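The complex appears here minus one protein chain, its other protein chains still in place.
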Amino acid sequence: MIHLHYFAGLKDAAGKAEESLPWEDGTAADVLQWAKTSYPAFDFSAVQIAVNEEYVPRTEPVKPGDHVAFIPPVSGG
Amino acid sequence: MIHLHYFAGLKDAAGKAEESLPWEDGTAADVLQWAKTSYPAFDFSAVQIAVNEEYVPRTEPVKPGDHVAFIPPVSGG
Amino acid sequence: MGTELKPFHVTDQPLEPVLYMEYVTHPEAGAVTLFAGTVREWTNGKRTMYLKYEAYVPMAEKKLAQIGDEITEKWPGSRVAIVHRIGELAISDIAVVIAVSSPHRKAAYEANEYAIEQIKKVVPIWKKEMWEDGEEWIGDQSYKPGSEQA
Partner (left out) sequence: MGTELKPFHVTDQPLEPVLYMEYVTHPEAGAVTLFAGTVREWTNGKRTMYLKYEAYVPMAEKKLAQIGDEITEKWPGSRVAIVHRIGELAISDIAVVIAVSSPHRKAAYEANEYAIEQIKKVVPIWKKEMWEDGEEWIGDQSYKPGSEQA
C-alpha cells in the first residue's frame, strides 16, 4: 500500500485529496503512469512528484508505506 | 539678519544649535567663510549648505531673513 | 502570546507581521526586512473577489525551513522567519510574510527577495483566483472545470 496526495487542479480532477493504492514495488514513474490512466482529464506534463515530502526524479523507487504527492506548478507567495 | 543652524559635530564645535547674524547681502560662500573664521576647530570641507531647507551651491544668494544650515555628512538610517 | 512562534509555518490564521519582525530582531542585527504578499484586487484588468490557498502543509513547512537554512548559509548572521496563510483570503489580506534580519542591510534585502523567489518555485502551495465570472488555479495547471471533456 502507498498513500497518494492530490492538490489544486488535480484534486479537483480526482475528486479527492488522497487515496491509498495496493503496491509492492516500482518507481515514481510507475505511480505517475497509474495516475495518468486513472485521471485522464488532468494534464500531468508539468507535475512534479514528491515521495515522503521531498521532490524526486521519476526513477526514484517507491516502497510500500511511502507517501507520494503529485505537485502541480506551485503558486504560493 | 540671517538665521544659522548647526548640527552634530558642528553644533558641538560651535557650542550652540543656532544663532542670528546681521546680514545685508552675499552668497552661501560668504556665510560659510564667516563660519569657518568663527569656528576654526571644525573642518568644513565636507559640509553642504542648505538655505531655507534646500541644498544650494556656494554661489546661491543669501537674503536677510533666510535660514542657513550647515549640513555635515549625514548618517541617518 | 503564550504560544511559541513557529518561524516556518503554514497556517489558516491571519498573519501578524510584527511578531515575525520581533522574532528575527536581535542585538547583532542592524537591518530587518519584511515582505508581505497581499491580495490584489485587479490583475490584468480582471477583478479578483477573493483567493483560496491550499498547501501540502508538512512538505510546505519543510521547504520553508530549507529556504531558511539556505539563507543563513548564504548570508551569515541573518535570521529568518517565513509564514504562509492558507484558506480563503480577502482583498488586502496578507498571504505570506517573510522577515529577515542581518547585520547589514544589503543582505537583508537580498535574502528576503531570495526567499520569495524560492517560495514561488519550490514550496507546495497553490492559489485559486475567484473572479466575478469564474475561478482558476494559478500556475500552469491544465485541469479547468470549464474546459473538461466528458
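For clarity, chains are labelled A, B and C in written order, and residue numbers in each chain start from 1.
The criterion applied here is as follows: a contact is a pair of C-beta atoms (placed from the backbone, for glycine too) under 8 Å apart; a residue touches a chain by one contact, two chains touch by 3 or more.
This is a predicted model, so every value here is computed, not measured.
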Displayed chains that the missing one touches are B, C
Touch rule applied to chain B and the missing chain gives residues 5, 7-13, 41-43, 45-46, 50, 53-55, 69, 71-77
Contact residues on chain C toward the hidden chain run 17-18, 21, 25-43, 91-92, 101, 103, 105, 108-109, 112-113, 116
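Heads up, the rule we're going with is that only the chains that are shown with their structure count from here on.
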Taking each chain's centre as the mean of its CA atoms, chain B sits from chain C at a distance in Å of 49
For the pair chain A and chain C, the C-alpha centroid-to-centroid distance in angstrom is 24
Averaging C-alpha coordinates per chain, one finds the centres of chain A and chain B separated by a number of Å equal to 72
Chain A residues touching 2+ other chains are none
Each of the following residues of chain C touches two or more other chains, namely none
